[in-house]
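To start, the structure itself, in structure tokens.
Then we have subunit A:
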Amino acid sequence: MKTVYTRPKILKEAHFHYCPGCGHSIVNRLIAEVVEEMDLRDKIICVAPAGCGMLLYNYFDIDTLESAHGRGAAVATGIKRVLPDNVVFSYQGDGDLAAIGTAEGFHAANRGEPITVIFVNNGVYGMTGGQMAPTTMLKQVTTTTPSGRNHIHAGHPVKVCEVFAVLDGTSYLERVAVNKPSAVIKAKKAIAKAFQHQIKKTGFSLVEILSPCPTNWKMGTIQACKWIDEVMVKEFPLGVIKEVK
Partner candidate 1 sequence: MMIKTIFSGFGGQGVLSMGYTVANTAMFEGKHVTYFPSYGVEVRGGTANCTVVVSDEEIASPVASEPDFVVAMNQPSFARFQSILQSGGLICVNSSIVNTSAARHDIEILAVPTSELAEQIGSIKVANMVLLGAFIRASSIVSFDFMIKNLSQILGEGKSQLIKLNKEALEMGFNYVKE
Partner candidate 2 sequence: MKKQLMSGNAALGEAAVLSGCTCYFGYPITPQNELTEYMAKRMPEVPGGTFIQSESEIAAINMVLGASVAGARAMTSSSSPGMSLKQEGISYLAADELPAVIINMVRGGPGMGNISPAQSDYLQATRGGGHGDYRTIVLAPSSVQELADAVPVAFDLADSYRNPVIILGDGMLGQMMEPVSFDHIRQEKVYPKDYILTGAKGRPARKIHSLLFDTKLEEEHNWKLFRKYKGMEQNEVRFETFLVDDAEMVVIAYGTSARIAKGAIRRLRQENLKVGLIRPITLWPFPTNIIRETATRVKDFFVFEMSTGQLIEDVRLALEGRGHIHFYGRPGGVIPTPVELFRIVSRHYYQSQQVKK
């Protein structure tokens, strides 16, 4: 009998704490698959965030450090400078990277630190209960934008890849999604490519992943996946935003 689908060895035998329909579990699995396929367990170091992704160390069988909220890129910088031949990635949400950790992410990118940021963009603060994120869509209702995000009071959705693209230190920036099988396949390729860029030391790499949060979006799982295509992608176009060959 041929095995066509199994748990990657990098993923521990643990139950995810993620809500049903959450994109984090898919992203976790994709990272595990890529680490296994690229044979990186021996030299990869993960920096986990504060936010929904914070329990990564319970799922990944790789060396993992939990960073303070927003500081992933700075911590990853410290690790990478000591261990330049290891692969170091920081897993960050939208509040983590695009609000409280804007400076750390921006400047790590600008220095061209050869680290990878896996940026999960679900447009909302998940762990704290559904408040507005910097990437929340205009008119989107959250617990802190009860009548919908209004740019006059709350600004516009932040396009991290486009902002980072103008920095000369960045070498690979791609926006993907995990809302349907074809997108998931592309997301996995993007993660692998980001690690390859890091290994080649071409500069800073980041993969932005549009990810459903049915719980805080107050939607069904399928509706949430559709909403990514129908609404989010219009604000956050998918594809390679920048690649330095």
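The candidates were selected such that all candidates are chains of the complex that A comes from, given by their letters.
In this text, a contact is a pair of C-beta atoms (placed from the backbone, for glycine too) under 8 Å apart; a residue touches a chain by one contact, two chains touch by 3 or more; residues count from 1.
What you are looking at is a predicted structure, and each value in this text was computed from that prediction instead of being measured.
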Subunit A in this complex - touching candidate among 1 or 2: 2
Candidate 2-touching residues of subunit A, taken from the complex the two chains share: 41-45, 47-48, 50, 54-55, 57, 60-68, 71, 74-83, 86-87, 103-104, 106-107, 111
